[in-house]
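One structure coming up, written as structure tokens, with questions to follow.
Complex shown without one protein chain; remaining protein chains in place.
Presenting chain A:
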Amino acid sequence: MTAPLLRLDHVTKTFGPVTVIDDVSVDVLPGRVQVLLGENGAGKSTLIKMMSGIYQPDGGRILIDGNETHLPTVKAAEAHGVATIHQELNLVPQLSVAENIMLGRTPQKLGLVDRSSLRRHASAALERIGLRVPLDRPVGTLGVAKQQLVEIAKALSQQARILILDEPTAALTGTEIDQLFSVVEDLRADQVGMVFISHHLDEIARIGDTVTVLRDGQFVQEVPADTPENELIRLMVGRDIEDQFPRRAPEQPGDVLLSVEGLSSEGHFEDVSFEVRAGEVLGIAGLVGAGRTEVLRAVFGADRYDRGTVAVAGDQLPPGDVGAAIEAGLGLVPEDRKAQGLVLEHSVQDNTGLATFRRHARAGLVDRAGEKRRADDVTSRLNVRMAGLGQPIRNLSGGNQQKVVFGRWVLADTRILLLDEPTRGVDVGAKVEIYELINAITDNGGAVLMVSSELPEALGMSDRLLVMSAGRATGVLESNTASEDDVMALAVSNIEPAQTISSEGEAA
């Protein structure tokens, strides 16, 4: 066996009284992809922060090429060839591709930028990963996937030997992921050691070699990457999850609760119509940029639309009026929980009551005792794990934050829940709890409209699945008989071939 490039040797990390990493060892081998797997809070990001010099271990050692090494800063880690590609990209959008690649070490001549040398270096870096983008293009005008590849090129041009990929696929579409993975394959051949974190279990077998499973900061087991998904989940969660998608549809759907007719918004979506019945979950699938989120927001009144109607139980909703939509029984769990769903610095209680404190007010005064009682009731019903109602919601895990957003609409007696990527950034265990919430809503005669980019989830948790392609609804499938291929066929059916090429990876 080849010697590891980097080894975390029995490392421990504590923050105050909390031990977040307890005696964990990880090896990064040349030409291998080491996967770190665990729920949120299991300690994955703490481990990569130790590798990249952001945190220092309180116990144990870091070995690089077999020698004990201290990585007191990010710079020190970089000097040893460790580079990290974070979910949030570290590029300056206004600067060109070449300038970004050479950022911080711009070649100079007499204090002026040496443009030809800059271009030469940058172009060599792009060459290495086979990325073809114009050197002078501002990075911000590229799609997320290409930006990520530019960042990888940048890291490699700094002689990185160890590449840490922290959820690199979270914002990518299928073809973009393929592109990224083919670069990873090339780097594997170049003997680069890689660490890979992903919430998508199917990617692990595709790209990984070995998997280090973590739970609550402790090492559980190291297994080969082709371990079956159910087994991986069991190791991660510590118990069997019998059914990943426990959808329970009622025998007979009820009356039509939500009907959307000919909804159009210039440049976003065109002539979209559908109905959702009481007790039903209608999924919306499609590629990124197909207009799914835009439709959801238009239905809720968050954005205006040009033509068409939205009606709840037969009554038409005024366009662009969130207040009226909520009044009519709609609720939206938005795509980006932190930016659109939560007031991060405020307490769990305030976030829970955000949609209802006005309703329960008397003479303009907030019903403070009632707010507390209702928040207490709904957070315990939804099993929100927290220190207390006064805790800032920022400190909760993704899954618990999401439950609070759900709880907000439970309190508002929402009959039609609009979900946009409801389990993004949520642990496997908490996912199932959220699915059960969806079941509870439909059991009580509510209707759910759910956008999901994860096909297994879209098929597994919906009763019918509306597929969108380039702004149009291209078909409705029965979820329990449709396959992922059926969905994909409809998802690309409205995209002209020329468009596929130009928009590939540059949808933004």
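Note that a residue touches a chain if its C-beta (ideal position, glycine included) is under 8 Å from a C-beta of that chain, and two chains touch if they have at least 3 such contacts; residues count from 1.
Criterion: contacts and distances are computed from a predicted model.
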The complex's invisible chain, by UniProt name, from "Mg-protoporphyrin IX chelatase", "Protein translocase subunit SecD", "Membrane protein" or "Sugar ABC transporter permease": "Sugar ABC transporter permease"
Residue of A:88, A:251, A:315 or A:345 touching the missing chain in the full complex: A:345
Omitted-chain contact residue, chosen from A:268, A:408, A:431 or A:472: A:408
Touch list for chain A against the chain that is not drawn: 15-17, 300, 302, 322-323, 325-327, 332, 334, 339-346, 350, 354-355, 357-358, 361, 364-366, 368, 394-395, 408
